[in-house]
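Starting off with a structure, shown below.
Here the complex is missing one protein chain, while the rest keep their positions.
Labels for the chains are A, B and C, by order of writing; each one numbers its residues from 1.
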Amino acid sequence: MSSVVTSLLVIVFVLFSLLTTASLLIWLERRLLALWQDRYGPNRVGPFGLGQVLADMIKIFFKEDWTPPFADRPVFVIAPTFIVITALMSFAVVPFSPSILVSDIDIGVLFFLAMSSLGVYSVALAGWASNNKYALLGALRASAQMLAYEVFMGLSLMGVVAITGSFSMQAIVKAQENIWFIVLQPIGFVIFMIAGIAETHRIPFDLPEAESELVAGFHSEYSGMKFGMFFVGEYIGITLISALLVTLFMGGWHGPFLPPVLWFFIKVFFFICGFILLRASLPRMRYDQLMAFGWKLMLPLSLLNLMATGAVILWSS
Amino acid sequence: MNFVNSLLWTIPALPLAGFITLALFGDRIARRSVSRIAVGTVSLSALLALVFAFRFVTAPPEGQAFQQALWSWIHVGSFSVDAALRLDSLSMVMVLVVTVIGALIHLYSTEYMADDESYTRFFAYLNLFVAAMLTLVLADNLLFLFLGWEGVGLCSFLLIGFWYEDPKNGRAAAKAFLVTRIGDVFMLIGMLLLFWHFGTLHIQTLLGAVNTEGHSWHLTLAALLLLGGAIGKSGQVPLQVWLPDAMAGPTPVSALIHAATMVTAGVYLIARMNPIFIHAPGIQHLVAVIGAVTLLIAGLCALAQRDIKRVLAYSTVSQIGYMFLALGAGAWSAAMFHFFTHAIFKALLFMAAGAIIVALHHEQDMFKMGGLRRRMPLVFWTYLIGSLSLAALPLVTAGFYSKDKILFEVFTSEHGKLLWAVGVAGAFITALYTFRMNFLVFFGTQKSEIHKGTGLAMALPLMLLAAGATVVGFFELPAVFGHFTLFSSFIEHTLPGTHGDHASHSLELMLMAVSTAAVFAGIAVAYFIWGSAAKKSSDVTKRPLSRLLASGMGFDWLYERAIVSPYSAGARANAADAVNALYTALVSGIEAIAFSLARTQSGRLRWYMAAIAFGAVVGILLVVYA
Amino acid sequence: MAVIPVEHGLMLATVLFSIGLLGLLVRRNILYMLMSVEIMLNAAGLAFIVAGARWSQPDGQIMFMIILTMAAAEVAVALALVLRFYRQFQTLDTDAANTMRG
Partner (left out) sequence: MNYVFYIAAAVAVFSTLMAITRANAVHALLYMITSLLSSSLIFFVLGAPYIAALQAIVYAGAIMVLFVFIIMMLNQGPASTEQERVWISGKTWVGPTMLCAVLLAELIWIVRGDPAWLPGKTIIHPKDVSKALYGPYILVIELASMLLTAGLVGAYHLGRREPERREGES
């Protein structure tokens, strides 16, 4: 019975910290962007403007939750939940520390990939259900982009899996006790990071919601809490990608002196800041460049990486 | 010496080579070269034949025959046919006639056909004919002989229809081909019968076996069938109808094929297969009867013709009838001797007639000729010599000696008296129509202009043959005139001897007097009717009897009514093809099934799926419960 | 893990297969037909997995992977064909393509 209680406690802890982090990230991003762009950002509500988070939440919860009459109602409602659910589900396999994790199933990496591939539905169905030209175009772009980048996202991880000899996240972290995989798999790391940004469709890959072209892309018709779910889902996605980068390439919870959980959070925080910095510094790509980049450069590169990794493993064994 | 003997194959091969050259490269060769190739090859063959004849007499080969096996033609199980040549005295006579007369006619043709646009084609056919005819007479076995037999038939067809632009000529060619085919089918069946019974087609082996076996119904049947082949080829009653129409071909063709050589292939066949006929006496007698009937009918028909070539054609039929008569009476060498003389004088007559026809711009109606005696003296004299030979003027003509020998031997054979009487009547008729022709063409007033003289290439063969038509008779003199038997002694290496030698000289003289009287009577009657200019008239053809004779005794009419029309009617009636209806029904039934199955190919995917599912249901049912 | 009778697994597979077949027979829209085909393929794969699990051998899973590969290739080609089809006939009704006029 105690194991069930422990698991439940862990689940509650993870969900709570994630949702909190996500809302805090909204504030953090605005502050950091302002810092790098040499302006103030939100600083009026509470200390350092932290009350802004609360104010935003209240605003979103109480806004009118409007569903357009021309939309396909059931799909319109279900779609935004997908992105949050799949992102949260993915955290089930992320080890925060040697003891703190929801489930150490032996197909951890595959589970994450499965969840991220299901995340596409959220965007695609939202765009379709809105019954709006711009939303549909945004959804089309999003699904094509995510489908494309998913392919080599999976492939880029296979080097790590091959070295570890397991899909289990915990095993992967443990295999990095002596040397982090960022050293052994630098190309895999870069590819995974780029693919991760594309999966969360943030700048420079935020074409599905490019305001200048598509109003707001797939979530043009969304408002209130449904929009909030997309909004929060994006930040959970950033957190997830950062957590996976840490787990798979940066040694996970390994680190000297400090407790493992702390190390994990420090590293994740570092990557989140890195994502925000990217948003502050890079322009948006053109859509054809995006697709060509994915299919013609990243895919062959990840295949080569996998092949070289396999060759080295065979040679050294 | 053996080297010369081994050249036997070149006799037929030379004209064949000429044919191949002309057929392949004819359109690239100048006319002069064409005639050189054509005449040259046949002349070389003639020369070789003469060399072989000389050697045959001076140094007789083993077994009285030159033999040469060229290659194994067909070899299936026990059935084996070699392409082998055999030259014995009988073949030698034929080869000499074919090559020498052939060479003369080739030479004649170079002038006769000079203006024809299909000059090359003509000589190619002619060369092919000579090659095929030589194959026929030199063949060592019946199948090889049959090859030549069909080859000459083909050439005959091609040459009768040589001027194919005129549909009439094409019809004549087709008629000749079809009628001779009837005979050929008989001959083929006869050959198969012989092979079935004796197991070989090699002539010498076969004849040896025949002599051992003696009389049997197989031989009677085989003889009858071979006779069928012979009368088809040689234009005897009842298959004589094609030969007069064959005159549609160029005149040299008539001279070579339809007078001198091919039409006598039937005579050759019977002479060659003589043991079979000897052992089938009933059929041999039938041969004589057919010959007698033919010579009478054809002679009568010749009386009423207006076309000079048709007269000669009927005369040819009639003279071959004499040969058949002789064969039937067992006078083998007499038949071959008549063949020999006839070839010469009939070729002469045809060529002279050809010269007239050319001179008169292709006018063949005798009633439009006349008075040519002075204008064409050479032709007149040579034609006269040929005519006298044909009419058998005593003592100086070849025809007299050969015909007289036939009549004498027929008379002395068994039941020969009646046949002899027919022969004498035939002699009378022969003289009659021959001089009718002469008086109409050369005497009286001239009715047509002469366009063209006779050149050397035409004159030379005429003169040579005219000489031959008198001289060759002395090769064989009857017992009363010194009994000189060069020809029969020569040919008796191959053919059985005669039986009339024991007859008394007085009988011989008496018979000779009777036939001579018949000949002179014929000439006299001819002069009485057609000799004076006043009585010449063309309305003779208007009388019913004349019309009957002019149409060839109504044989064509009879065949038309009895065979062709019913057959055509039957064919028309069967145009819908009653037998085929069964198969058509089968086909349309299958088609109906196919179309109804094709309807299931509806293009509706779901129906396909349903069919597959249904199939799965049934299949599983079978697996589970069976 | 779960220990369930093999016949239940196979029965589930047959039920899913039959439903897929039913869809294939009933629907006229080519997209639904393709989906039905996918259902049937999945049912077949399920049967393989059940059989593989019964013998505790990986072979059933390998068979499933073959089916998966096949399905992926099939869908790629089939959907390209659907696009073609739509451009040609301006409809997705398969009965519109019952003439072989290409």
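The working rule: a residue touches a chain if its C-beta (ideal position, glycine included) is under 8 Å from a C-beta of that chain, and two chains touch if they have at least 3 such contacts.
Here the structure is a predicted model, which means the values were calculated and not measured.
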| item | value |
| --- | --- |
| Touched by the hidden chain, restricted to displayed chains | A, B, C |
| Which of A:Gly154, A:Gly188 or A:Gly217 contacts the chain that the document leaves out | A:Gly154 |
| Among A:Phe167, A:Phe189 or A:Phe293, residue touching the chain not depicted | A:Phe167 |
| Sole contact to the chain not displayed, among A:Ala87, A:Val102, A:Ala124 or A:Leu306 | A:Ala124 |
| Chain C, residues in touch with the chain not shown (by the definition above) | 1-12, 14-23, 25-29, 31-32, 34-36, 38-39, 42, 46, 49-54, 56-62, 64-66, 68-77, 79-84, 86-88, 92-93, 101 |
| Chain not shown, touching residues in chain A | 72, 74-75, 78, 105-107, 110-111, 113-115, 117-118, 120-121, 124-125, 127-129, 131, 136, 139-140, 143-144, 147, 150, 154, 165-167 |
| Hidden partner interface residues of chain B, rising order | 610, 613-614, 616-617, 620-621, 624 |
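The rule is short, and it goes like this: only the chains that are shown with their structure count from here on.
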| item | value |
| --- | --- |
| Inter-centroid spacing, chain B versus chain A (mean Cα positions, whole Å) | 110 |
| Chain centre separation (chain B, chain C; CA means) in Å | 85 |
| Centroid spacing, where centroids are CA-atom means, of chain A and chain C in whole angstrom | 32 |
| Residues of chain B touching at least two other chains | none |
| Chain A residues counted as touching two or more neighbouring chains | none |
| Residue numbers on chain B that touch chain C, as the complex places them | 602-606, 609-610, 613 |
| List of chain C residues in touch with chain B within their complex | 21, 24-26, 28, 33, 94-95, 97-100 |
